[in-house]
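Only a single protein chain was left out; the remaining protein chains are all shown in position.
Entry: chain A
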Amino acid sequence: MNAPEQMKQFRHVGTRPVRPDGVDKVTGRALYSPDFKAPGMLWGAILRSPHPHARIIAIDTRQAEALAGVKAVATGRDLPTLESLVMHVGEGASDIVDVSHNCLALDKVLYEGHAVAAVAATSPEIAREALALIEVEYEELPFVLGVEEALAEGAPILHDNVFTKGVDPKPDKPSNAAMRVEMGGGDVEGALASAAATVTGRYSLEPVHQGYIEPHACVASWNGDGQAQIWTSSQGHFSVRALTASVLAMPQADIRVTPLEIGGGFGGKTTIYLEPVAMVLSKKSGRPVRLAMTREEVFRATGPAPGAVIDVRLGAAADGTLVAADVEFLYHSGAYTANDAGAGVSSAIGHYRIANTRVVGVEVLCNRPAAKAYRAPGAPQVNFAVESAMDELAGKLGIDPLELRLKNAVVEGDPQTTGLPWGRIGYVECLEAAKAHPHWSAPLGPNQGRGIAGGYWGNYGGPSTVNVSVAEDGTVTVATGSPDIGGSRASMAIMAAEVLDIPYERVRAVVADTASIGVSMVTGGSRTTFATGMATVQAAEEVKRILCERAARIWGVAADQVEWRSGEVTCLDGEKQGQVMSAAAIAGRSFHSGGPIAAVAALSAKGWLPGFGVHICDTEVDPETGHVKIVRYTAIQDVGIAIHPDYVEGQIQGGAAQGIGWALNEAYIYSKDGKLDNAGFLDYRMPVASDLPMIEAVLVEVPNPSHPYGVKGVGEVPIVPPLAAVANAIHAAAGVRLRDLPMAPDRVYAALHPEG
């Protein structure tokens, strides 16, 4: 479905070729983080806190060190003391002191599972045995898990050096409210008072895990000369390098990080947990060291998306025009200051034109693992509340929920919550596509209901480096610094082939290590196809220009007397007019006509545009059990232009499935003593194939005018609308409004049977 401005005809963009790394991945040959071995490697293991909050009085490692086969033991004392420094790497900002203390606790443990000590030994069995010999003396402290409890008077304070940011004047007491963000304007209370209809609701969500199937793992080798290598999978090996070097106070260029294949990340692999610890163990032992997490460690110690408590009030005129929105939320930040509140504030209500708004978000520290980015970080939680409230408001007004959204949907030029105008966005196009889709008007069966929700994510651009080089036979290599987490090698090859107008198979894309390509930001924020794609196009254009220049030189004609046509250079001048020279012919002579042919594009991409999505969900609610079945699901999204539509659809389908899991099943469950009770895939219930129907992805293409091929980021948006789409469908099916996630059978049953 193309917007009218989509006029370009492409040869490769929009096709669906097999990804270049595909065969390795269907035959088991691809090398992921836990698959890598280095010669002479030791096996590491990490001792973790059994307490949610405690002071470390003493750590005695002597018995562990004495165990035969143990080559090194490390604690927080082995990491250098650092000055506070907020680094903008990964996805969002982190204070390097927090990153360091999260890798190995120094004086306090802040959550059950917090790393306390580590060993490296000649076998995994010996490493585990050694952990049991480390004696840690703790002074247990009161702990707090809930956001409201953490803000209550007398709550245990996690950090005595955290004073709420974003509050003027600076508070005089430390607080668990790490950060407060407020946006909006107008007269909210006045508009609500005079509105024809209002809705008010309090919503809550539990933290959920990104749920990548590959646990974190790495191998580090730190030589006596100070130079080191790290082999790891991550969403950004340059971020791994920057963060690890900063934690260890060493030069970044002394660490070479080789990216291994990444088994999923969804935002959770934009930071580091193991690398500095493996480095210290390597330095102490003089050997390469592997550290790998178990699934249980992944749950207990790596970043969930924040849970939340959200209050929403919406008001509308009788014709459905929204007049006021008041949204206030508390997000779980976990053990350290996270980055979700700001994104939550700017993602809450910006998809509607509302004159009077107030959106407030607070990051709340509590004794849980430090919250980390998870697909559209900060947006799904608040969107769940706002889009549920929209559904309720539509009911009160007697207006179709899709029409209510269409009536208020923002278009290009309307102000965002920040006040800046929206660019060429496609929310209305998505709503229109939803209205026209057969799903919207399909009949429903008994106990079934249909819900709809819309949402968006801001997306990003940022730094990327790409090297496009031409081999002597004219084939092309595209080297990027962006890990391929879902088919980006294929999309880079498509874009380079499009520029050069050569077959896709003549372009091979690779992910280069930190010593082989320039700095590139993480694969995250839905930035890679946009930003790294922009760099790929720019470098390929430069290669094309060089090839033309070389051909002109070989022919002895002026540079403007040649032209690139169908992957070859054509001469326009004199008696050579009409002659062609292939890339192979030019590159084959390049050593004697100016040198090898290659171009680097290093840029910080601007002009990204947000993605908007509209999801339609049909549920069937079993009145006997409260079980909710997803019967049909359609996800409509403005994708700009889909470079490789299969992988765009895949992002949408996967994001929708994660959102459905968040809506229906997934939650961190804690015991009364502050320990995670469901640290495994048996009890942390992610959707499986039999839980889901086919998920129809509808690609709406409203091109981004700032990208050479119209790309908008697509990965994050699809997790935003599902939470409310499912809740609204449950309301339509069963007449009950569930405001607390997950909407597991017990909760649905309780709502259906309020008498108990």
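For this structure, a couple of remarks:
As a convention for this text, a residue touches a chain if its C-beta (ideal position, glycine included) is under 8 Å from a C-beta of that chain, and two chains touch if they have at least 3 such contacts; residues count from 1.
Keep in mind that, in the parts below, contacts and distances are computed from a predicted model.
Not every chain of the complex appears here, and the one that does not is recorded in UniProt as "Ferredoxin", selected from "Cytochrome C", "Ferredoxin", "Carbohydrate ABC transporter membrane protein 2, CUT1 family" or "QoxB Quinol oxidase subunit II". In the complete complex, the hidden chain is touched by one of A:Ala656, A:Val702 or A:Ala727, namely A:Ala656.
In the complete complex, the hidden chain is touched by one of A:Thr122, A:Thr294, A:Asn408 or A:Ser593, namely A:Thr294. For chain A, the residues touching the chain absent from view are 16, 18-19, 21-23, 25-32, 34-35, 125, 210-215, 261-266, 294-295, 485-487, 644, 646-647, 649-651, 653-658, 680-682, 686-692, 694-695, 697.
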